[in-house]
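After the structure tokens below, expect a handful of questions from me.
Every protein chain but one is kept in place in this view of the complex.
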Amino acid sequence: MRSLTEYLVLNTTERQEFINITREIESLVEKSGVSEGICLVNAMHITASIFINDDERGLHSDFREWLEGFAPHEPLSKYRHNLTGEDNADAHLKRTIMGREVVVAITNGRLDFGPWEQIFYGEFDGRRRKRVLVKIIGE
Amino acid sequence: MRSLTEYLVLNTTERQEFINITREIESLVEKSGVSEGICLVNAMHITASIFINDDERGLHSDFREWLEGFAPHEPLSKYRHNLTGEDNADAHLKRTIMGREVVVAITNGRLDFGPWEQIFYGEFDGRRRKRVLVKIIGE
Partner (left out) sequence: MRSLTEYLVLNTTERQEFINITREIESLVEKSGVSEGICLVNAMHITASIFINDDERGLHSDFREWLEGFAPHEPLSKYRHNLTGEDNADAHLKRTIMGREVVVAITNGRLDFGPWEQIFYGEFDGRRRKRVLVKIIGE
């Protein structure tokens, strides 16, 4: 069995941001030398997501508005978690909707994707250093 | 390590549909010859889901009503994604709630399931050809 472990570092300039990391993951699959296997990609922070969807600006805007409706950032007093001095309770909830991780098949040495699948890092409490774990196993 | 990669093709007659694909996945596990490992099943399209739940008609009706409340199909103008000429922004959101993929354990050559677990394909923008990826790895 072969395996590869890498950590991507992301620093967003805004509180919320969606960043396409597909190219980085493709490079790591190539680096791994794995021909048949799986690739796990997960946020290492609990106010961020990894998800797969379309790289379309309007859709991302829809996602943001939709998530804000579900779990509004304000008023901060809406959430008990914010009594700890945090202001990011909404980010924990938003990340839950969007998901922590994806598992992607590797076939013939490449991410085995449908026509529009792209991997995104979803940040909900940004403006600081965060990490994404990439774990590839296979042969 | 053994591996198997297969693509199921689904063509629904309705925009939204839940299809039980457990038997197909069980057959592929058998075909793979994998005794201990995992089975990844994912939608290859970003307006469809794979999820595990109960095969109960009333529950599926509840899911549909619940998802429609979260992400109504109409008015189409509610979503910026639909400005691209699409009418399926709601399907991207519904699929996000229901999930892209499942990872199921294989033990003693079989899907290692609890009493009511069944695998479903959830279509939210159907009436056209779509694919589901099944990747099995193990030994």
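By written order: A and B. Residues from 1 in each chain.
We adopt the following convention: a residue touches a chain if its C-beta (ideal position, glycine included) is under 8 Å from a C-beta of that chain, and two chains touch if they have at least 3 such contacts.
Keep in mind it's a predicted model, so treat the numbers as computed, not measured.
> Among B:F18, B:F51, B:Y79 or B:Y121, which one is in touch with the chain left out?
B:F51
> Which parts of subunit B face the unshown chain closely enough to count as touching?
1, 36-38, 51-54, 56-59, 61-63, 66, 97-99, 102-105, 107, 112-117, 137-139
> Give me the subunit A residues in contact with the hidden chain, please.
Spelled out for subunit A, the touching residues are 1, 3, 5, 38, 40, 42-46, 71, 79-84, 89, 92-93, 96-97, 99-101, 103, 131, 133, 135, 137.
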